[in-house]
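Let me begin by handing over the structure; questions about it come next.
Omission of a single protein chain aside, the complex is shown with its protein chains in their original locations.
Letters A, B, C, D and E mark the chains as written, and numbering starts fresh at 1 in each.
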């Protein structure tokens, strides 16, 4: 009965991509650990780029610098 | 000083229900472990049904199938 | 399909107390939100008092001061 | 490669405050543990005061009582 | 820069299985969301079966019933 929490930045993740993350993660736990998919939970958290920091900076700022 | 995180799907949870979850969880920690309620935190995360997967599928899809 | 994570300090929590936390939390989600207990997960994390801080100090130190 | 999750109530946290939390947390991990800032993640979760409980009550209610 | 937390019961997970979970999860985030693997973190938590509950019971008890 695994529980998987995927935290990603909130940058236009489509419904198809969410479904692919859920399906792929569940399949991985079935394949590697023989877990029951019926009790495998996958929860995706989409985090604002203002609220995610790396290397001292907000991701929002990192994205702006990359676009320049 | 317990910290409890309750993750549920975002499906019209009322303010009264949130209050009941907070009160009940806090009381449980007082009763079972003699914790101080003043330093018992309960945090409720409401997760979009698109972002919660079980059995390979998004809960959104599972709800739609159940309604048919 | 709720997921509840209970973080408490690692201070001689008995197996009976763990069972009571699991049973009580699950019952609360059934009573308040009509959730299915078969897909309600409760995960208890026991954290060393060296690794839990409140009010600037480790809980280990707070416990020692309280014992004096 | 530390991962730090800061959960705070959603009460008008400014962008400058978020940036200060990210910068300060990252600097702390560099100073104390000599971690590489490029692989130090800081994720801030802003939680509705309806969804955060302490001392049996929602923070929303606690704030209202404090204002009276 | 995704962060993935996999919580599973602590039941003799081998080092090869951990490596497979890390590799598979990272590949999934590269394939689905085009994320950079160098800043994709995967953290596996192995939880004692005494500390994981489902359907009102500890997993320890569920495993014993299944063995009978």
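Rule of thumb we're sticking to: a residue touches a chain if its C-beta (ideal position, glycine included) is under 8 Å from a C-beta of that chain, and two chains touch if they have at least 3 such contacts.
For clarity, every value in this text was computed on a predicted model and none was experimentally measured.
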Chains still shown that are in contact with the chain withheld from the display: B, C, D, E
Chain E residues that touch the omitted chain in the full complex: 15, 18-19, 21-23, 25-27, 37-46
Chain D residues that touch the omitted chain in the full complex: 1-9, 13, 17, 20-21, 24-25, 28-29, 31-33, 35, 39, 52, 54, 59
Contact footprint on chain B, counting only the chain that is left out: 1, 3, 39, 41, 43
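The definition used in the following text is that only the chains that are shown with their structure count from here on.
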Number of hops, chain C to chain D, where each hop joins two touching chains: 2
Chain pair showing more contacts of the two, A-D and A-E: A-E
Fraction-based call for chain C against chain B, same above half, different below: same
Identity of the chain that, by mean CA position, is farthest from chain A: C
Gap in Å, rounded to a whole number, between the CA centres of chain E and chain C: 20
Whole-Å separation of chain centres (CA-atom averages), chain A against chain C: 26
Junction residues of chain D, two or more chains touched: 39, 41, 43
Pairwise touch network: line, ring, star, complete, or other: other
Chain-to-chain touches, reported pairwise for every pair that qualifies: A-B, A-C, A-D, A-E, B-C, B-D, C-E, D-E
